[in-house]
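Let me give you the structure first, and then I'll get to my questions.
A single protein chain has been omitted from the complex, and every remaining protein chain is retained in its original position.
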Amino acid sequence: MSRRIITALAAAAAAAIAAGGATSQAQAQDVKIGLILPYTGPGAELSPQMDKAIDLYQKLHAAQIKPYKYTIIKRDSKAPNGAAAKVDTQELLTQNKVDVIAGYIYSPDAIASAPVITAGKRLAVIMNAGTAFITNLSPYFIRTSFTLWQSSYVMGEEAAKYLHAKTAVVAYTDYPPGKDALNAFKYAFEHNGGKVIDAIPAGGPEATPDFTPFFQRAKDEHPNVLFVFVPAGDQATAVVKTYAALGMKAAGTQLIGTGDIVPDNMLQGMGDAAVGLITVHHYNADLDNPQNKAFVAAWKKAYGPDSTPDFTSVGAYDGMAAITHAVHATKGKIDNAAAAVKSLEGWKFNSPQGPIEIDPKTRDIIMNEYLDQVYKGKDGKLHEKVLATFHAVKDQCKALAIGPCAPKK
Amino acid sequence: MTEVRLETQGLSRHFGALVAVQGIDFKLAAGARHALIGPNGAGKTTFINLLTGVLPPTHGRVLLGGRDITSTAQAGRVKLGIARTFQINRLFRGLSVLENVCIAVTERAGAAGSMFYPAGRRGDLIAEAMELLRTLKLADAARHRVSELPYGRQRLVELAIAIALKPEVLLLDEPAAGVPSAESHIILDAIERLPEHIAVLIIEHDMDVVFRFAKRITVMVSGAVFAEGTPREIEANPQVREVYLGQAAQGAFHG
Amino acid sequence: MRRHRLRWWEALPWIAGIVFYFAFPDYLGFGCELLVTILFALSLDLALGYAGIITLGHAAFFGAGAYTVGMLASYNIWTEPITGLLLAALVAGAIGFLSGIVLLRTRGLTLLMLTLCIMALLEQAANMGAAYTGGFDGLPSLPIAPLFGVFDFSALYADTQYLFALAVLFVCFLFVRILVYSPFGQSLTGIRENVSRMHAIGSPVRRRLIVCYTISAALAGVAGGLLAQTTAYVNLAVLGLDRAATVLIVLILGGYGRLYGAFIGAVIYLALEHFLAQVYPTAWQLGLGLMLVVIALFARNGILGLAETLWRRYENRRGPS
Partner (left out) sequence: MNFATDIAGIVLGGLAAGTVLFIVSVGLSVTMGLMGFVNLAHGAFAMFGGYVVVLAMNRAHFGFGVALAVSFIATAALSVVLERALYWPLYRSGELDQVLFTIGLIFIFIAGTTILVGPEHQTLQLPAALSGQLNLGFVRYRTYSVFLIVIGVLIALGIWLTFERTRIGGQIRATVDNRRMAESLGINVDRLFTITFAFGSGMAAIGGGLGAEFLGLDPQYPLKYLVYFLIAVSVGGLGSVIGVYYAALILGVLDFVLTLYLPKGGTIFIYVLTILILLARPQGLFGRKEL
């Protein structure tokens, strides 16, 4: 008896699944995008910046998207432990039958989901997760954001070449992006004649530590530059404030970092303490190119004059552009992951951040990096000016085949 | 005089500068019915805690059947045959009356560490617990949660748990405390029916209880033994009357 | 005293577990998470619900088990799932035993803080050893050998994992069930209900607590190992306060010291979280918070406690029978 019930239930379930599959076939013009971002938990403040960019892309490029229509199904990846993101990925693929997966702010979320992406055979566009080796974990990953090796490597070179620094202290958040930043900076700086005299792990990514003891230590070591990586967020504000409050500039130590310490949407909150900081990043809202001017103008029109896009927004925006390209290139059959990935290998795009390309070998982004300095504009607000531009920068971790970045045999 | 079961020699306990128990030499005979009385704060409960090993003494020794148990831990003394009840109930309030007693019976029988058969399968232990409940007239409440019983019957459970350990020495800390006088007789009846070989030391304020029950009385004042003797001797001792009773309780003393 | 006898309704969770497998093949990933959480909550119930050991650091053992399985698999030393779980139990149990010896002389808030700090220490150690543990990014794509050498763990549908997890939970549940109704379990209950009375009846309280804590830790280790196997992934979060606090909430919500509280709590908490988050990805915590507050205010000892109170009231209204 019970066996019959189970069989009946199973049959009903199978019918339901078949019906679901049929509807997605019927509306071939409809492209379903599963978007996985942390809408709650420590990463919650990053998601709206990406959501807004995704909405804005669809608004600005409705003509390019046609004749296709995007349906975006949002899922919360919650705390950055990979578990929720993995189940989200599974269910988006098996229940919602999405054609493409996008998002992933935290690297563990993308790393945990990699086997599911491979088994589910769908294109997955990484819009923020930065650990360099992620793209090795599944053949269907492409990345439109960045790795810490790109910005930190250039910063390491330029600390030696442009700033003529001889000694540096590195303070970094003690998790993989921080360690990547440290390794990349150290590699480049020391290959250009500099010397990293101390590397200080400064707390974890969640609770904001008191930066005073770390910076006090750095100050006492009198380096030419203090290179800092912390996740963009309230830690960045605390870094800039502590640097200013300890009077390190007067003591002869210049604060430098990746753009994470001066995220565009938080810059105004840092006040004068941020003036003069030098960073390397692939984007800032003041970049002078026509795509960015249009993008920022449209953003401010849509979300108000006090709202500003930042590098996470651009990662999401470019990710949508990549999806649009793949949809057209595969004639709507973007659910054919191999074809979709193939269409994106070597894809070039004029992004608000400047020209970008997807490296056909690594499926990772190739982008410009900019050496920026913060200054106070005539409008009384803080802006960034570009001191130098570095073209077509690849992820150096994979280029140099360091550690887990070396392709697995 | 019969054989001494429990003995203390120069037993003292200090709490910082406060001397709670001061050089007590005390003997409890086998099968004794012995009462310990004294005003509040005289150190009676501390004395019990020293006897049971809850507190280590500052000075002095505790002997059980001639053997020095001063450094034996509380659990060890229970195994040697010293059981006690508490002035304020310490019961397993969320469990049934039967379970309360069964926990004690199982522990005494040395079966409480067994993991791989249900406790309910030890029919012998349950039967023993039920038998005990019957003698204490608690059998009808066996399946009730302890917290649902009237306080007087809860005091009986308190007593039952101690008896279930089959002690040689039983220390009762105000067994009728807090029980409405209308119900206190059930406690007294139970105490009177305790097996004769058990040496019983009872702390009690109610002089009716003390004189009905005790064959011997020790009076403690300010942590030291003030007087000891038969009920008649104690009753006749004018100093005890004065110190212990003060002015207020004149006449309560078997008057 | 005859509570150890099986009752008909005790088959229901397992029937539901099997029906779930056939009815919701797309939800098995979530199902695995649910089963792991139930097992973890069950292990906590043994320590907290039965022995009254209040801990906010149980993820220490969960994480130890997860890392045992994860690191052995990641370096291709040991990938067989069943023995892998036994090893996880062994490692977690050993840590439970050692920390139990040190910690279990304290109680209340002190014990809570000590368990919490031990867990935090392990988490920090795992972060410092990121070269071996993978740290925050974790150990990716763990190879897990097929079950009995035949059934592969599927990444997309998690079907083998689900049945395996269900079987593991069943075995562990039987073990816990036997334990709590045994004389040993009875004496744990005594310790929870009144520890000073247990001393007074001559119970070796500390030894019992250490034994209980060790078993509980070993079971938590199995749960952690199971997580590593079913998700093929392990990272620092398995040792985090997040996981320890969630399992505590799950258990209190369901009702502790009741064996089935772990089931009820996990199902309601996770299902609410999962499905609310699908509908309101940004605001689901509001609904979850409201539910916790309401349950805390109107139920004593969780949902099962509430059910018991209601049942008694109903029986009383019907009059004594």
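First chain written, first letter: the chains are A, B and C, and each begins at residue 1.
Rule of thumb we're sticking to: a residue touches a chain if its C-beta (ideal position, glycine included) is under 8 Å from a C-beta of that chain, and two chains touch if they have at least 3 such contacts.
Note that this is a predicted model, so its numbers are computed, not measured.
In the full assembly, the chain not pictured is in contact with A, C, by the touch criterion defined above.
Screening A:Ala244, A:Val296, A:Ile356 or A:Leu371 for touch with the missing chain picks out A:Ala244. The omitted chain makes contact with just one of the residues A:Gln64, A:Gln95 or A:Thr208: A:Thr208. Annotation for subunit A: contacts to the undisplayed chain at residues 39-42, 44-45, 47-48, 174, 200-204, 206-210, 212-214, 216-217, 220, 233-235, 237-238, 241, 244-247, 265-266, 269-271, 273. By the touch definition given at the top, subunit C reaches the unshown chain through residues 48, 54, 102, 105-110, 112-114, 116-118, 120-121, 124-125, 127-128, 241, 245, 248-249, 252-253, 256, 282-286, 288-297, 299-302.
By our rule, only the chains that are shown with their structure count from here on.
Touch-path distance (fewest steps) from subunit A to subunit B is 2. Averaging C-alpha coordinates per chain places the centre of subunit A 35 Å away from that of subunit C.
Spacing of subunit B relative to subunit C, judged by their CA centroids, is 42 angstrom. Interface of subunit C with subunit A (complex): residues 15, 18-19, 22-27, 29-30, 33, 127, 130, 135-138, 140-141, 154-158, 227, 231-233, 235, 237-238, 240, 242-243, 274, 277-278, 281-282, 284-285.
Of all the residues in subunit B, the ones that touch subunit C in their complex are 52, 54, 74-79, 83-84, 86, 90-95, 98-99, 102-104, 106-108, 111-122, 126, 161-162, 164-165. Contact residues on subunit C toward subunit B in their complex (touch as defined above): 1-5, 178-179, 181-187, 189-190, 193-194, 196-205, 208.
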